[in-house]
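A single protein chain has been omitted from the complex, and every remaining protein chain is retained in its original position.
Take a look at chain A:
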Amino acid sequence: MPLDSTLDTAAPAAPAPAPPATRTEARERAARHRRFTVLGARVLVLALFLGLWEVCARTEVVDPFNFSQPSRIWSQIWQWITHGTAQGSLGEQIAYTLYEALTGWVIGVVGGVLLGIALGRIRFLADVLGPYIKVLNAIPRIVLAPIFLIWFGLGPASKVASAVVLVFFPVFFNAFQGAREVDRNLVANARILGADNRRVTLQVVIPAATTWIFTSLHVSFGFALIGAIVGEYIGATKGLGLLVAAAQGTFNAAGVYAAMTILAVVALLTEGVLTFAEKRLFRWKPADAGDGR
């Protein structure tokens, strides 16, 4: 591997007319090199996996009817993109699911954060409501989806409700914990400096709890998507979940996988947006070790 040469040797292998490479430069080059190697290896793993799958399906080592094959999945996605799905255009399905997931997520997060902070700050509330919240949390909430379907019908409301119950609890518990674990010195300092209770909550407890809350936001957006998809799967007029259900109904394995692939891409993109927002919001934190410099 050419990688080895740049790792230890101080003398640069590059005969280019570059200025005498300092160690910092050499190290930087090695780091860049490493990044490309990792990226390349990643692509290779994916290509190998898809290739193996395709070959196995073509040679009937695995049953292509049940397990489908990458080429068919891709043509299915392509067909959806160009000709639309049975329920309408693909973009519309994605927008529908995203709309439900986002709405549910926002409601769940706002509710979870507000209640979490309130219970974390007000001891009396926590003592009274604590046991009930524990009981509610113990219910496997995904089974509520059919109930919501009965209550709210086939429209988006039932999916939003499923997303809300899935999102609320992790966010609530993190916000609660965050509000509880605020450094007592910071609170004492704020009070000495003249902050009243409201200011302590807004300017000390909430900023201190954001780290906790943000960790739950990542996970909970995944939950919101799950809630929306499961809701659609059980009964809907539009959405990616319905796409899965419809494909399954016609024994179209490629359709199921295609919908899953689209979902994964959507989830990754939103995750990226969240990470970006987090970076902006936490400028005050020491950069983690990986950030270099």
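Quick note on the criterion: a residue touches a chain if its C-beta (ideal position, glycine included) is under 8 Å from a C-beta of that chain, and two chains touch if they have at least 3 such contacts; residues count from 1.
Criterion: contacts and distances are computed from a predicted model.
Chain not shown in the complex: UniProt lists it as "Mannosyltransferase", one of "Metallophosphoesterase", "(2Fe-2S)-binding protein", "Mannosyltransferase" or "Acyl-CoA dehydrogenase family protein".
Checked against the full complex, the candidates A:L125, A:A188, A:A264 or A:A277 give a single residue touching the omitted chain, namely A:A188. On the side of chain A, the interface with the absent chain consists of residues 183, 185-186, 188-196, 199, 203-204, 207-208, 210, 283-286, using the contact rule stated above.
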